[in-house]
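In this view, the complex is presented without one of its protein chains, the others remaining in place.
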Amino acid sequence: MNPLPAEEFVHKCTTACAGCTSSLSLRYILKAAGPDTVLVVPACCTAVLQGVYPATAMNVTVYNIAFAAAAATASGMAAAFRRAGRATNVICYAGDGGTVDIGIQALSGALERGTDFLYICYDNEAYGNTGMQRSGATPIGAITTTTPGGKTDAKKDIDRIVAAHSIPYMATACAAYPQDLYAKVKKALSIPGPKFIHLLSPCPPGWRYSAERSVEVGKLAVKTGLWMLYEREHGELRINPVSKAAMKRPAPVEEYLKVQGRFKGISDQAKGALVAAMEQNHRRLLAEEAGTC
Amino acid sequence: MLTIATGNKAVAAAAKEARPGVIAAYPITPQTEIVEQLATYVAEGSLDADYVPVESEHSAMAACIGASAAGARTFTATSSHGLLYMHEMLHWAAGARTPVVMANVNRALGPGWNTWAEHTDAFSQRDTGWLQVFVATVQEAYDATLMAFRIAEDERVLLPVMVNLDGFALSHITQSLETVDVGDFIPPFHLPHAIDIAHPRGYGTLTPPDIYFKFRWDMERSMRASREVIAETEAEFARRFGRLWGPTEDYRCEDADVVVVALGTLGKEAEVAVDKLREEGVKAGSMRLRWFRPFPILDLAGREVVVIDRDYSFGFGGVMAHSIRSTTGVEPYSVIAGLGGQEVTYDDIAQFVRQREVGREFWFGVSD
Partner (left out) sequence: MFEIRIHSRGGQGGVTAAKLIAQAAFHDGRCATAFPFYGAERRGAPVVSFVRISDQPIKVYSQIRNPDMVIVLDASVMDSTDVLAGLKEGGAVLINTAQPPAIEGHPVHAVDLTGIALAQNLVVAGSPILNTPVLGALARLGLVSKESALAAIAETFSDPRNATVANTAYEETKL
């Protein structure tokens, strides 16, 4: 274990739910980023959990902006900072809805035009701030308030969409692996240009498990191989050892599903689709790592 | 320097003179020439700015907000659907007190597609907290753009400013233009609430009902204060550069019995109509409104008023007619003309005056 900086940028007065992993992750992200950082936050849980004016739980500048606008705001901000000769980290911290749905156009634009920023999508696989409605990132079979019978469509593969922009650095991470997240944020911020981290953020109220099980659920996501940890630096893919192990000796998918109320009564068909998508993801990543794709 | 230019080129030249640090823009007819010109200035090195080629107008305004918050002077330009696509971010820019300056080349809204002049695009943004000025000549487009930066960035204002010019009618017309050496007319950009890494703050944090309205009141207080700032800025501009602009441009109004009120190029064409009417013995005058937000304080008491609206609020009426009625108490003859570039000549305007019926609404070209 690497010793992490003691300095805290997320104080213990957020209004986050018990067991919230996005606020937990933010703590590590900001430890990695340090004080010369602006967090650009669109509508999402983080817009609310940072506190109520005039108080804030955050000890870095947080710029709140409209739902679809995070990445574009970062483009302007990064341009202004660089002009002023400042190396300030511009980090978008956006939920899955603000990334894969309403914010995807601005994200794609910022990635394409080479904005010097880090975009972190914390993915709890639904619109958490509005009470868990389906998003494009919701996995098939998951119950949300707008998919009461379970989602019938597959999770949008934002990573492949981002990868198609050929940015210098992108990675996946999981809130249950904070050291890995810390290291990836550190590396991302050392590279100029657009960077992207897709962070799986288990969500007790949304996923319907008890608050103390967040880390366990996150680890299960990785150990089943459903959530793959990797990074892609200048096109070079590196799969985390834990995910390599999961591909060889995966924990049963059922273990991940059964601890979450959102998958209660999931159909065999949906479960089959989840597993098929997972296996296809493994094949793609392995082929890419082997240089055969 | 005396030269010739189109309305678009004049706006670009003024924006360049203001030395913005960040320009974020997206092309749309008939504005495109402005951002092409600015991109060219940046590419050739005559303007030291970052041109951020965004993928939409929503992102253009978002990028301007981000850049402004980070301490850079920002400029953008749009038209019509681009302005509408920005709508959310227009509210945000004003609420965030980012003094963005934007040219809006007024154009009608679809469907069907129409790229010609209309003011409904800008009027649809009237409650966003932006100052809005409407210009009628290439020179005025230049002057108003320069002044917009000084007004927006004044600490008593700190609200964004929209410079409106009629699509094609003004954006693409070639007229003479006298450019100026702006000198220190526009002070260096200073945003008192710019992001300061040494003093981290939350911007736009969740704001509860017992506080939120205070921010709104502060915007209105600044909007009211902007009248004085505009007047000061226009006076200073006149002192330095010799051209005086005001809330309205009045033409032969002193002894007028009937006043034509219009915006943009129609307001200029109306002056020709006034001359024609005067030859017929009609004591007509023209009052071209320049500022729409803040809405000017007008004295129209004791006169008949013909308001030409190049816009419409469905189920309500012409926006200008209602604005005049509600702010002056004068009941106008409301003419709806020039929508989507509908040709309106000085003869037509003279006829509106001749046929005026106080309290009535008349749609030009609609027979029933």
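All chains are identified by letter, namely A and B, in their written order; residue positions are counted from 1 within each chain.
Here, a contact is a pair of C-beta atoms (placed from the backbone, for glycine too) under 8 Å apart; a residue touches a chain by one contact, two chains touch by 3 or more.
What you see is a predicted model; the values in this text were computed from it and never measured.
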Contact set of the excluded chain (shown chains only): B
Sole contact to the chain not displayed, among B:F75, B:F189 or B:Y346: B:Y346
Among B:K268, B:R293, B:R325 or B:R356, the residue in touch with the chain that has been omitted: B:K268
Sole residue of B:W116, B:W245, B:F295 or B:Y312 that reaches the chain not shown, by the stated touch rule: B:W116
Options B:A69, B:A169 or B:C253, residue touching the unrepresented chain: B:A169
Interface with the undisplayed chain - residues on chain B: 4, 30, 115-116, 166, 168-170, 172-176, 265-266, 268-269, 271-272, 343-346
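The criterion applied here is as follows: only the chains that are shown with their structure count from here on.
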Centre distance in Å when chain A and chain B are each reduced to the mean of their C-alpha atoms: 42
Residues of chain A touching chain B in the complex: 35-38, 40, 47-48, 50-54, 56, 58-66, 68-84, 86, 88, 105-106, 108-109, 112-113
Chain B - residues contacting chain A, complex: 21-22, 24, 50, 52-56, 58-60, 62-72, 74, 88-89, 92, 195-197, 200-208, 211
